[in-house]
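All protein chains but one are shown in place.
Then we have chain A:
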Amino acid sequence: MFYLSRIEHTLRVPPDILSRPLTEAIKVELEKLFLDKVIANLGLCISVYDIISIEGGFIFPGDGAATYTAVFTMIMFRPFVGEIISAKVKESDANGLRLTLGFFEDIYIPANFLPDPSRPEPDPRKRDRVTWIWEFGEQKYVIDGEDEIRFQVHSVNYPPIPVEQPKESKPFAPMVITGSLDCDGLGPVSWWDGADESEE
């Protein structure tokens, strides 16, 4: 799930934090710039792991801040295809499920990747919500809102930033994980805990 990536970046360090030790000041600036942001094809930046080198410290004319070139390692969240991850259900509608990890919420399971055969049952309480039920032989397994769901990563996409967006569309997601539930052992953990003994 997590990888280390080495990045070099030139950044401005504003004068008000220069009273702190240099590594700390640069770390604070890097965190402001990168934390919780997605870098295309690298993943979501979680944390600055360490700083390998700092060079420069020049002050350009007309600018009050010092400019440094820093080489540092960053912890990135980038699941590989085929990885099994546990997540919670955020939304469930006619197109499929949307799962969340707390720090990352753009995980979609389209309806065709749900275990076959599944059928959606409209939720009587809310109009757009749909509960998915898996019919395995004679038994019906429900995807409940509270369970921890295990899914397998099918693909990770980084859609290009759109130039214009219509007003009511969803906020732009720079990193989208598509998952599948279509294998033995995937889906809510409660489906497989007791079932394991009976199936084998």
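Convention: contacts are C-beta pairs under 8 Å (C-beta built on N, C-alpha and C of every residue); 3 or more make two chains touch, one makes a residue touch a chain; residues count from 1.
The working rule: contacts and distances are computed from a predicted model.
Visitor: Please identify the absent chain by the protein name in its UniProt record; candidates are "3-ketoacyl-CoA synthase", "serine C-palmitoyltransferase", "DNA-directed RNA polymerase III subunit RPC9" or "Adaptor related protein complex 4 subunit epsilon 1".
Guide: "DNA-directed RNA polymerase III subunit RPC9"
Visitor: Out of A:46, A:97, A:130 or A:156, which touches the unshown chain?
Guide: Once the missing chain is taken into account, the touching residue is A:46.
Visitor: Using the touch definition from the top, which of A:51, A:75, A:111 or A:133 touches the missing chain?
Guide: For the chain that is not drawn, the touching residue is A:75.
Visitor: For the chain that got dropped from the picture, name the residues of chain A it touches.
Guide: Touch set of chain A with respect to the missing chain: 1-10, 31, 35-36, 39, 41-42, 46-47, 49, 71, 73, 75, 77, 80, 82-86, 101-103, 150, 152, 183-186, 192, 196, 199-200.
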